[in-house]
Every structure is written in C-alpha cells, then in structure tokens.
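With one protein chain removed, the remaining protein chains of the complex are shown where they sit.
Up next, chain A:
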Amino acid sequence: MIDLMLTVLASSDGPPVWLLAAGPAGAVATYWALYRYYRNTDKSHAFERDTLIEAKPVQGGREKIDHISRTRMSSIDGDNSRKHRARVQRLR
C-alpha cells in the first residue's frame, strides 16, 4: 500500500507533492517521541541481554525451496529475526 502511494506520488510530473506530508508526519513523530521520553511506555527489562547465559554452538542448516525472480520488496515479508519477543506457532 505504501509502495503504491509512493509510486503515485513520485510518478506525477510536477514537484514531489509528498513533501506536504512532512508537516503532519513531523507533528506525529514529535508527539510520540516526547510522550515516550516522559512515559517510557516502551521500556522493559532486556533479559535477553542482561541475564547470565551460557549457550552451546548454534546448530542448524538451510535448504533452498524457491526462487523469486522479480520483486520490488527489498526484504522478506514479515522479517522477525530481531523481534525476539514476537511469538510464532509453538510446536509441542
């Protein structure tokens, strides 16, 4: 959706009208940044980093299953490799 909007905005022949979004976007970003600085709603204990952990070497492998020959997406859909606390289907 965002890609489509950017394409529409960028493909017009005139000046880049998306610049007009800078005002509202800046206002929202300022509000959110200040709110978070005061309320710290996003903070929690970083137990993944601040706990004494002793791990054995990581095991595993990879197997090629497909090829994407042409896409406009610069990264995989739903990348959660850094979202350690986002749970996925649990196998029992």
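Keep this in mind: contacts are C-beta pairs under 8 Å (C-beta built on N, C-alpha and C of every residue); 3 or more make two chains touch, one makes a residue touch a chain; residues count from 1.
Note that contacts and distances are computed from a predicted model.
K.L.:
Identify the UniProt protein name of the omitted chain, choosing among "Heme lyase CcmF/NrfE family subunit", "Sulfate transport system permease protein CysT", "ABC transporter substrate-binding protein" or "TFIIB-type zinc ribbon-containing protein".
P.N.:
When "Heme lyase CcmF/NrfE family subunit", "Sulfate transport system permease protein CysT", "ABC transporter substrate-binding protein" or "TFIIB-type zinc ribbon-containing protein" are compared with UniProt, the left-out chain turns out to be "TFIIB-type zinc ribbon-containing protein".
K.L.:
Would you write out the residues of chain A that touch the absent chain, in ascending order?
P.N.:
7, 10-11, 13-17, 19-20, 22-28, 30-31, 34-35, 37-41, 43-45, 47-56, 58-82, 84-85, 87-92
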